[in-house]
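Below is a slice of the complex: some chains, not all, each in place.
Order of writing sets the labels: A and B. Residues in every chain begin at 1.
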Amino acid sequence: MRRRLRLGMVGGGEGAFIGAVHRIAARIDDRFEFVAGALSSDPERAMASAASIGLARSYADFREMASMEAAREDGIDAVAIVTPNHLHARVATAFLEAGIHVICDKPLAVSLDEGEALARLAREKGLVFAVTYTYTGYPLVRHARALVQQGALGDVRLVNVEYAQDWLSQPIERESNRQAAWRTDPALAGPAGCLGDIGTHAYQLAEFVTGMRPSEVSAEVSTFVENRPIDDHVQAMLRYANGARGLLWASQVAAGEENALRLRVYGTKAGLSFDQQNPNELWVTPLGGAAERITRGRVQGTEALHATRVPAGHPEGYLEAFAQLYADAAAQIDAAINADEAPAESALLTNVEDGVAGLRFIDAVLRSSRGNGEWVAIE
Amino acid sequence: MRRRLRLGMVGGGEGAFIGAVHRIAARIDDRFEFVAGALSSDPERAMASAASIGLARSYADFREMASMEAAREDGIDAVAIVTPNHLHARVATAFLEAGIHVICDKPLAVSLDEGEALARLAREKGLVFAVTYTYTGYPLVRHARALVQQGALGDVRLVNVEYAQDWLSQPIERESNRQAAWRTDPALAGPAGCLGDIGTHAYQLAEFVTGMRPSEVSAEVSTFVENRPIDDHVQAMLRYANGARGLLWASQVAAGEENALRLRVYGTKAGLSFDQQNPNELWVTPLGGAAERITRGRVQGTEALHATRVPAGHPEGYLEAFAQLYADAAAQIDAAINADEAPAESALLTNVEDGVAGLRFIDAVLRSSRGNGEWVAIE
């Protein structure tokens, strides 16, 4: 057995949802030990958070952490960045400069320029830079991608993706909900609210499964909650180079929806459908035929098998999808440390280029929306 | 018991799907007897079709039928028009001029001008003019409408409606499929293919349930099957006067979809969801709460009760929804004959004004699409 990789974390102190998720995800497949962190920009909270989870080394500042860890024999191999978006680029830059691999939450950054700079730096340094588009870790999402690649759908004609939530239907950011507060503050979240937070997940999921990036978008962002300084809804029409058409919408004010990331793809031969709220099934229906419910663990190719832990009928969930990103990152980091080639089965890990693609989409949507929905090129 | 109304039909000869549907629908609630028809523009086929269903009076020509029936003591009270779209206006005009009530398939006509002329004529003549937007006959669609009117959803923020089929995914119009042939021929179907055939259903359903018509649309029609002279896919973004936003798409090339007319409406307090493929349930989910599956026949208000025949758990379907339009039309025609006021519970019957609204939508979508998706006013 290879040694466990040493993992650090920036952000993710007490009360932060996503930090705890990253830590569970890193534990599930036992490829990491979590040893160091700068869990909060508030030094006291950082210390308290570190103590409460029994963290070996706690830092008050991420720059200090990057340099100290880089200097240690047993310093961290990788850092997980789970801060509000506006810090992603600065933190990632510090660790890349220190020669430490990066696992960063999405959106990658708050501007396309920032993101492209990160991509360049990661390439120069030859470091692994994972971006945690969680939903690409689901076995059946990977199976869906494989089906499309194998031609099971024929030529893709229609892409329909949506990500609907209702948790920001009211101005809870003014009622001391810390999650809501930073996610609706452009100074911390960047210029895109719902669009950056979940719209990018929808965009990436569609791209991941179809293997196609749209060439043009016509979009409109909206804000339904009064005095909210950022979008809480986005809808967009998409054009693809091959003539396919698409719709994407994401909303945080869709009353009754929990976390409904749903993808449908229709080709010349068959259609498929996936809802991450029940990720243990994938629907594939041939033209004119009966629908097939493919279940995780039962009928699946190598891509899904690689991301599966327990047999059919034993449901896996969000944490296992997240764990899969950590497992793939571990394989790539191991390979980088040993100057090996990364194993082929880890190649589906979403990375800094996918992060940049998300920023290009954000940029294009905001341009189109400012132009009253005119069609704009995505790249 | 009131006497059964005498019904005639234009179109609907052998092999025509929708004619047989109208006849079953008219029988279910026993308010009509079917006595006369011009079932085909081909006189021989008309005769043979009439004989095969035991029809009392068969005509070779709809104009002759209108005048002859108007002249009879026991002439028809109403005519069902189930021809290809391009004839709707001519046929309806002939029967309206003859003082006969009309039940017409949608889309109402092949141009907005034609439709508006029909609406004027119906008003002048004081005749009932039903347009069979079938899906508005479902009890739970009517219940959904009532819920919105009663404020159960709060203010509507988002409307999402889709109508997906796959039967035109291949050029079957060139393989002697008569349904496909006329529906993809602009000379018979009018300028809108998928848009007119099913897009109008989607549009009307959203309007019926929300009580709101969008003020602007940005749309694109597409044709995926090579050399098809009409659209087989449409997607559109909607703006409503109250600030609500919407998406509508309809497709006849969505591989794997059968007849998936699905509506979702999200308000400030709750969201609802309906799929006509399982019309015995309606989902309502309050903001942050548990979803409620409302079943036809069990928990329902007067609007749904009026359209319900059998108890909960005994599924009703498409034919009963269609029958409801005939039942409501019968009530209005009875009232007209007797110079009574039409019973309030029949008021949900979709009529010529709804038909005109559908034509306005078609017109706006085509304008926007020609303008590369620019936002255009709907009325």
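Assume a contact is a pair of C-beta atoms (placed from the backbone, for glycine too) under 8 Å apart; a residue touches a chain by one contact, two chains touch by 3 or more.
Computed from a predicted structure; not experimentally measured.
K.L.:
For a quick check: 2 copies are placed, so what copy number does the complete complex reach in this file?
P.N.:
4
The definition used in the following text is that only the chains that are shown with their structure count from here on.
K.L.:
Could you please specify the touching residues of subunit B with respect to subunit A in the complex?
P.N.:
The contact residues of subunit B facing subunit A are 153-154, 157-158, 160, 166-167, 169-170, 218, 220, 222, 224, 233, 235, 237, 243, 245, 247, 249, 251, 253-257, 266-273, 283-289, 291, 372-375.
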